[in-house]
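As structure tokens, the structure follows; a few thoughts come after it.
Here the complex is missing one protein chain, while the rest keep their positions.
Every chain is named by a letter (A and B) in the order it is written, and numbering of its residues begins at 1.
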Amino acid sequence: MQHPLTMHCRPVLSDLSQPVGCDSYRFEVARQIIGKVDRNYLLDVVEQSGLAGCGGGSFPTGRKWRLYPPQSERPGPRYFIINADEMEPGTFKDRLLLEDETSLLIEGIILSAYILDANECYVFVRGEYQLAIERLMAGIEQAKMAGLLGTDILGSKFCLDIHVHRGAGRYICGEETALLNSLEGRRPVPRAKPPYPQVSGLWGAPTIVNNVETVANIPNIIKNGAQWYRSLGRNGGVGTKIFGVSGRVMRPGTYELPMGTTMRELIEDHAGGMRSGYRLRAVLPGGASTAFLSAEQLDTPMTPAAMMKSGTRLGTGTAIILDDQTCPVGFIANLQRFFARESCGFCTPCRDGLPWVSQILDRIEAGKGRAEDLDRLSDLQNTLAAGNTFCALAPGAMASLQSGLSLFRDDFVRHIEQGACPWK
Amino acid sequence: MSIDKNLLHLTEAEQREIQEIVASYPHPKAASLDALLLIQAKRRYISDDMLAAIATLIGISVAELDELATFYNLIYRKPVGQNVILLCDSISCWIMGRDAIECAIKQQLQIEVGETDREGQFTLLPIVCLGHCDHAPAMLINKQLYGDVTQDEVKSLLERHKHGETECSTP
Partner (left out) sequence: MEVKKAQIVVDGVAIDIDRSNNVLAACLSARLDLPFFCWHPSLGSVGACRQCAVTVYKDDQDKVGQIVMACMTLATPGMIISLTDTKSHSVRQSVIELALTNHPHDCPVCEVGGDCHLQDMTVMTGHSVRHYDFRKRTHLNQELGPFIKHEMNRCISCYRCVRFYRDYADGTDFGVFGASRNVYFGRARDGALESEFAGNLIEVCPTGVFVDKPYAQRFVRKWDMRAMPSVCPHCAVGCNVTIQEREGEFRRASNRFNAAVNGYFLCDRGRFGIGFVNEPKLASSVRRDGLLVATNDAEARAHLVAILKSETVIGIGSPRASLESNFMLRTLVGPDRFYAGTSDHQWQIAAMAAKIIAEHGIPTASIVDVEAADCVLIIGDDPSDVAPRLALAVRQVAKVSASGTGAVVDLPDWHADARKTAQIFDKPSLFIATPLPTRLDALGADVMRGTAEQLTDMCAQIETVLISNSENDQAAELLSGRAASALRSAHRPVIIVGGNSAGANLLGLAANIIIALRNRGADARIIMLLPEVNSLGLALLQPKSLNELRSDPTIGRAPGYIVLENDFLRYLSEGALADIRGQEAKIAVLDHVETRTTQGADVTIRCANFIEAGGIVVSAEGRAQSWNQAIFSDEPVTPAWEILHEGGAAAELIASSGLRNQEAVLNLLAEQSAIFGACVGMVATGNDQAQPTPSLPFRYSGRTAVKAHIDVREAPPPPSSHPSWSASMEGARLHPDANIVPQFWAPGWNSSHALNQFQTSIGLSLRAGDEGVLLFPQDSELVRIERSPARTVSNDAIMFCEISPVFGGEALSARSAPIRERMGEAVVVVGNVLAKSFSIHDGAWVRCDIGGVSVVRKVLITQSIVENYCGITINVSDEPDLLLPHTGMITRITDEGRA
């Protein structure tokens, strides 16, 4: 099985202190491409590869890039931004790439910026990722030494600088327009779209924001072609994806697997199945903003489309396992507490609705729930639906609540009727 | 002039560093977070005086800077201890028993979440998912990330930080 994205990664649980592969990295693809291959051709390759954004939205990267106006239309500063704010609960894939595939990522940035003809890149890394920041800085230094950053790169007239920007912690900074505000030193509340960042992004200039994993795919796609990339997938998926598993499985961790691998394969074959004594009840397939996949749906292939069909989303592809000895109400309550706290406070439904949701869930979990609480929760979940709120944070939060309310209705009712959490 | 008095709270080296950051962005305001993090790294938290000094250097008002400082999780506007414990409270760590770890820390330090122990050594704060879910429960003490933390090792971990052995490698 191929795992182009994580070729250089440390084996599970090995030493964190040594970066892998950095010094010897050759930037071969970039050397062959920059100044030599036509941008439009490269853009076609990316588009045809079917690469979809890995930040959670699965938006086709080629299509996003097409909306970026060419230099001739919009001269002046043009930005390319790497979203490395990974804060979605249960998600730990970007850190892996930032720490262990630093050079691959940097090569991805150089190639992407070249295709887009963008001259400034900011990597927005969450402040807690200390090691990632150090390695990025080192990697950028190395790329500079190798002549792949700066002005007139490889004699092609193409210029690029990469800046590492440390975040100061807030989940909303991962939302791409809030990220731009954060970078600008404004309060990181999301921006209204349209205008999209491609047209009016960082300081009003054309801007593309991509996830770390998305960009790390670019060198191999350019090197091996769209067809090769597509062929890596299974069950209708394209390429590979870094999946993750956390919770009570034998081998929690990250696994680069073909897109379209089923959830069951991921959990049973790769993560080694449940720890002894635990049974799987449901899975959040791609981070805290996705809806539950029930135990019966485990054979769903992990592709954006198939996940959608099963009533959830691929999200970040990092699964969180709910086992039978963990209280589902407590589980959902934990998620909602997170979202309530991390709401940016800009729009009414999210700012004032999520705390209410969270308070009701805490009350139910504490055994003080009331019969009408469940109706109130479903009302709130309707109010906080997509379109009613300013950005996708609150609707994302509602995914687990909505699916949880129907999947675990009995458990909710038991809490209320018994006046206590049956798991305590 | 009265404005310059604000700057007295920063050393000349600090002022220079902030000016460099400001110069590195197309718009001075963008330097706000870097400057706050820089000064916090040196002084542990952002006091009102620091805030005013940084705002002056960037050329924005105190209110404008405090709008940012009060927004972020990692900017401390109140004094914190020598060591800041950020204990993940997100879902995977919760499943894997982070509540018990929190209890152990609270008991060990005799504090509640959000407080600093009497010796001024430790401040305990919650943090969102640290991206270490495969090694839950996870926590960050200063720059050091810990995974698979058990109740039993809490005491020794804290001891180590207390004695300043913070730059050691992973557990």
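Just so we're on the same page, a residue touches a chain if its C-beta (ideal position, glycine included) is under 8 Å from a C-beta of that chain, and two chains touch if they have at least 3 such contacts.
Just so it is clear, the model here is predicted, and its values are computed rather than measured.
Participant: Considering all chains of the complex, which shown ones does the missing chain contact?
Facilitator: By the stated touch criterion, the chain not on view contacts A, B.
Participant: Pick from A:344, A:364 or A:399: which residue touches the chain that isn't shown?
Facilitator: Only one of A:344, A:364 or A:399 touches the chain omitted from view, namely A:344.
Participant: If I consider the whole complex, including the chain that's not displayed, which of B:24, B:70, B:107 or B:150 touches that chain?
Facilitator: In the full complex, the listed residue that touches the missing chain is B:70.
Participant: Which residue among A:269, A:352 or A:417 touches the omitted chain?
Facilitator: In the complete complex, the chain left out is touched by residue A:352.
Participant: Quick one: which of A:3, A:39, A:74 or A:414 touches the chain that's been left out?
Facilitator: A:74
Participant: Touching the absent chain: which residues on subunit B qualify?
Facilitator: Contacting residues on subunit B, toward the hidden partner: 1-2, 26-27, 48, 51, 60-64, 66-67, 70-71.
Participant: By the contact criterion defined above, which parts of subunit A meet the unshown chain? Give residue numbers in ascending order.
Facilitator: Considering the whole complex, subunit A reaches the absent chain at 74, 76, 170, 184, 187, 191-192, 194-195, 199-200, 203-205, 340-349, 351-356, 359, 376, 379-380, 382-383, 387-390.
Going forward, only the chains that are shown with their structure count from here on.
Participant: Would you tell me which residues of subunit A are touching subunit B in their complex?
Facilitator: The contact residues of subunit A facing subunit B are 15-17, 77, 86-92, 94-95, 126-131, 163, 165-171, 182-188, 203, 244-248, 252-254, 284, 288, 318, 320-323, 326, 330-331, 334-335, 337-338, 341-342.
Participant: Which residues, counting only subunit B, touch subunit A once they are in their complex?
Facilitator: These residues of subunit B touch subunit A: 24-34, 36-37, 67-68, 71-75, 86, 89-92, 94-96, 127-136, 140, 143, 145, 169-170.
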